[in-house]
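In this view, the complex is presented without one of its protein chains, the others remaining in place.
Each chain gets a letter, A, B, C, D and E, in the order it is written, and its residues are counted from 1.
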Amino acid sequence: MELITLAHGSGGKSSHQLIEGLFYKYFRNDILEQRNDASVLPEILGRIAVSTDSFVIHPVFFPGGDIGKLSVYGTVNDLAMSGAKPLYITAAFIIEEGFPLKDLEKIVASMSEAAKAAEVKIIAGDTKVVEAGSADQIYINTTGIGILPKDMNIGGQNAKGGDKILVSGTLGDHGTAIMALRKGFEFVTDLESDCGLLSGMIQEILQAGADIKVLRDPTRGGLAATLNEISQQSKVGMLLEEGAIPVKQAVRSLCEILGLDPLYIANEGKLLVIAAEEDAERVLAVMKNHPLGKDAAMIGTVMDSPKGQVYLKTEIGGTRILHMPAGELLPRIC
Amino acid sequence: MELITLAHGSGGKSSHQLIEGLFYKYFRNDILEQRNDASVLPEILGRIAVSTDSFVIHPVFFPGGDIGKLSVYGTVNDLAMSGAKPLYITAAFIIEEGFPLKDLEKIVASMSEAAKAAEVKIIAGDTKVVEAGSADQIYINTTGIGILPKDMNIGGQNAKGGDKILVSGTLGDHGTAIMALRKGFEFVTDLESDCGLLSGMIQEILQAGADIKVLRDPTRGGLAATLNEISQQSKVGMLLEEGAIPVKQAVRSLCEILGLDPLYIANEGKLLVIAAEEDAERVLAVMKNHPLGKDAAMIGTVMDSPKGQVYLKTEIGGTRILHMPAGELLPRIC
Amino acid sequence: MCVAVPVEIVKIDGTEAWVNFGGVQKMVSIALVEDVKVGDYVLLHAGCAVSRLDRKEAEKTLELFKAYTMMQKE
Amino acid sequence: MCVAVPVEIVKIDGTEAWVNFGGVQKMVSIALVEDVKVGDYVLLHAGCAVSRLDRKEAEKTLELFKAYTMMQKE
Amino acid sequence: MKYLTEFRDPALTKTLIQKIEKKAIQEVIIMEVCGTHTMSIFKSGLRGLLPPQVRLISGPGCPVCVTPQSYIDTAIQLTERQDVILTAFGDMLRVPGTEGSLMAQKSKGRDVRMVYSPMDAVQLALDNPHKEVVFLAVGFETTAPAIALSVDQAKKADIHNYSILQSIKTMPNTMEALVVEEDIQIHGFLCPGHVSAVIGVKPYRFLSEKYGLPAVIAGFESLDILMGIYHILDMMDKKDYKVVNEYTRLVSEEGNLKALEMITKIFEVTASVWRGLGSIEGTGLKLKQEYENYDTVKKLGIQMASEQPVKGCICGEILKGKACPLDCRLFSTACTPENPVGACMVSEEGTCAAYYKYGEFRD
Partner (left out) sequence: MKYLTEFRDPALTKTLIQKIEKKAIQEVIIMEVCGTHTMSIFKSGLRGLLPPQVRLISGPGCPVCVTPQSYIDTAIQLTERQDVILTAFGDMLRVPGTEGSLMAQKSKGRDVRMVYSPMDAVQLALDNPHKEVVFLAVGFETTAPAIALSVDQAKKADIHNYSILQSIKTMPNTMEALVVEEDIQIHGFLCPGHVSAVIGVKPYRFLSEKYGLPAVIAGFESLDILMGIYHILDMMDKKDYKVVNEYTRLVSEEGNLKALEMITKIFEVTASVWRGLGSIEGTGLKLKQEYENYDTVKKLGIQMASEQPVKGCICGEILKGKACPLDCRLFSTACTPENPVGACMVSEEGTCAAYYKYGEFRD
């Protein structure tokens, strides 16, 4: 089995063979073909959206996806959250020596497929190989570039009292699917990461002509972190209906066993929308109509005050604060 | 001493504190201030240059620089190699838990200073924290965006027989400065990395109105790798004059001791120029006039054939092939 | 103080058993519960079944709750 | 077969010494060379001085080279 | 989630609350001894739904909360040994010692591993024959059987590189220690359901028989808790004090005899040091002499660190029900979940953490 070695990152022959034989094979396009220190793009006629993320997931292959797909969709989604049309991404790899070449090929193939689905070109790349023990197999950074339609103004600062909060589907799928695989846990579930492409759904929502205030994908820190962020940015409060929040049975179950809360668990293909009250039902209908939105739900309301606080109305009618998460999620057993 | 923990990468409170208290403190600008999933840039009126690189250097602080400065200049330099004016960069951090916060602050401060020197804004960022033993302290990805003047056409594909090859200074400084520090080697030298900003020198060269074919920074793989790349891209041969190639005494010495060749050693602030023969002297004069170019030299000539080969005329008048480096550089003792 | 959930025994293998809890399955120890069989429910804590669940009692409790609230409505 | 260079002794500390070679300094073992003092040159290989350099012989060799090439020119 | 969600039924909950409202004619202070009750009450927002005259206070029922600081300090010292792999339940990692925590040690690259079960630690010992695998044995009677089983299995499998750092605690004597304190004002107890699943009903009888206090062994779902409260009010109303078992589906009169047998096979009763409460006779379990090879302290010949009280932290008072987190001047300023000072802030079910995270909101 061929393995990645330090030579593949040395800038010499092996590096070039890897670039030619693997990256160009899967990513090939006219811009990448330039093979210079910088890639030259044609002029973009409008404002530009840019987003960057590094992906460090373990395991690199997981039910519902892999680090390659995740790294493309993650950045494309972040671009789409501004209302932009994603156009280009860069891909920079940090690989631990000893990583199997065939696994790298699977990841690169998956990125290529994801880029096609997202209609973005991979226009620049970089490969570094670090010594065994200096990375956990492979890390990928993607940076995305998109074009923003004129007058588009979507962002976490725009929520207003009365606006409605919607999510595109069940929460916590990605984080629990990964956690079930954690060494020493070994829970057997049919949970899959929701790793998915949200730019299509967003385009449909925007085309519906609704007044969209905020779009965001509740990744690290889950819904709780995302809503707390927005409530601080917009200086508003929020009230969620626990009973309206879609959570899969198995996600709920694993969280019960480990003493965790699904609202704090990461998602990788869920869209959070804050829309003007009068357009909310229409937006919900568009979301439900999309293949990734069949479990979409309206889950709460923005309030003018108290500013920066998110509340949850529980199913039995009680109310509690949904805090910003503190620290790393630790399963509680005791 | 405060250390980076997994909590700093969890997307919760600690993450936000790190972003506010450190990254925004040093990088603050109107675009970063948007605080959304994607950053929105004003329209760029022209073709766009993009480059991405991850930086994985050990040690992170070294004579002549640090990983922060390196990560900014590295990407800005790559943009400049296309003739572009660098405008923006993104910064994505992968940090090993246990990394001292004060070292992170030093790195971030250094990036901020470098960005100011390079006149680029840091417009988007990302922070991931990985478990102890899953990274070597800190890795930084930077992706740069620049604007390309009309009709600018510089690239590795443009070299022609008769063109002259120039370098902006002594070769091998960065790689040997780092190598001297390698655990178990512990050579004492006054070598410093040449880690430096090349966009200024390039602007001066371009303003001189010379016919510039190729610009490149001979980083990983050194001069040998870079010239081999270009000779393949342009389908030309090259002949270098060993005696004309500037190499510092201490670099030469360390290479003798370790059985290495300075032409294969990495540089982080050297510019390679291929210019039309008639303009070469003028370009050299501009380079020598620049603070980073006082050791600039004309080191060789492009030949129509044999294609894809780089030759070196030795000081005693012999000739040898300067191959593309193969594999990792290993000091030879025996 | 002790996060624990009622899980259904799916398959027994000596002192270990596969259990199911709302779509999550795991191999756990049943060394500390007497006479359990497939289909039984046990209380799972820290990888160990620490008690058997009495289904009749569970139903009785629910009935009791309902009775109480009926009384209320009357 | 053996990468080795002539280095100058800069400072002696028992059987170890700091040596200098064109601006590169390192602590090496001088346990295997007799009677060296600061300013002497030794041959450094794998962290060990394995031979003393005889400066007079070095100059003689150079003279010899020059003599040979003189002869040529005549 | 069979046998769980049924006991959360919103409609039944609401009518039960109405019944409690009618019953609660005077101020009643009820201690939920168990941290899981505390958590459940806050997570469901139950406190805000109860009439104000029903006050729920939280007891010492989180094993992480009551673990003394010296214990963490000792565990931290152990992580500095290259020959040790330290294993612990997830929430132990954040508990602050005098300086740092196990999480901080892990950040520094020390070999600290989270396990789901003590049996996983035994497996680690098998997989790492050249290391001593130490398990941080904390917990109450619910957890004690699993820990006992791990020692039993290790001994049977001839595993010599597994040991436990002991701090297992027991409930009934601890509750008695609270009750005998003069200035405590508790009218009734919600007894810990999962501890009871192991020990049964009997050990609580002293509450009613000796101290005339009503007590209910209750499950953790909203209906269970409300029914527990209702029973206490009802007993107070009728002045007929008993220990009512509301959790009959999991708790029998005698408890789980097989689990109790395993506990007594491996452990014997001892005094135990509780954070904030000090040493209490008869509230701990320690390895019997024939298992002392599995005692990390004896085996590695180490010394337990000495206990230093944390300045300003009133955890002890809170655990006794004498104070509430809002009485602590460190609460939410110097002491937060991301930077906890006392143990009550450390565990997600610790009283202070619960107050911090699920602070109430009445609209």
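Criterion: a contact is a pair of C-beta atoms (placed from the backbone, for glycine too) under 8 Å apart; a residue touches a chain by one contact, two chains touch by 3 or more.
Because the structure is predicted, anything quoted here is derived from the model rather than measured.
The chain that is not drawn here is touched, among residues A:D37, A:E97 or A:E328, by A:E97.
Mapped onto chain D, the interface with the missing chain covers residues 1-6, 8, 21-22, 28-29, 31-34, 41, 43, 45-48, 50-55, 57-58, 60-62, 64-66, 68-69, 72-73.
Those residues of chain A that touch the chain absent from the view are 3-7, 12-14, 97-98, 131-133.
Seen from chain B, the chain kept out of the figure touches residues 184-185, 239, 243, 249, 252-253, 256, 258-259, 261, 309, 311-321, 323, 326-328, 330-334.
Here, only the chains that are shown with their structure count from here on.
Ranking all chains by how far their C-alpha centres lie from the centre of chain C, first place goes to D.
Of all the chains, the one whose CA centre sits at the greatest distance from that of chain A is D. Across the two candidate interfaces, B-D and C-E, the one carrying more C-beta contacts is C-E.
Chain-level centrality, scored on Cα centres against the all-protein Cα centre, points to A. Computed from the mean C-alpha positions, the centre of chain B lies at a distance of 57 Å from the centre of chain E.
Residue positions 5-7, 12-14, 131, 133 of chain B are each in touch with at least two other chains. Multi-chain contact residues of chain E, defined as those touching 2 or more other chains: 1, 4, 62-63, 89, 103, 116-117, 120, 139, 143, 338, 349.
A list of each chain pair in contact follows: A-B, A-C, A-E, B-D, B-E, C-E.
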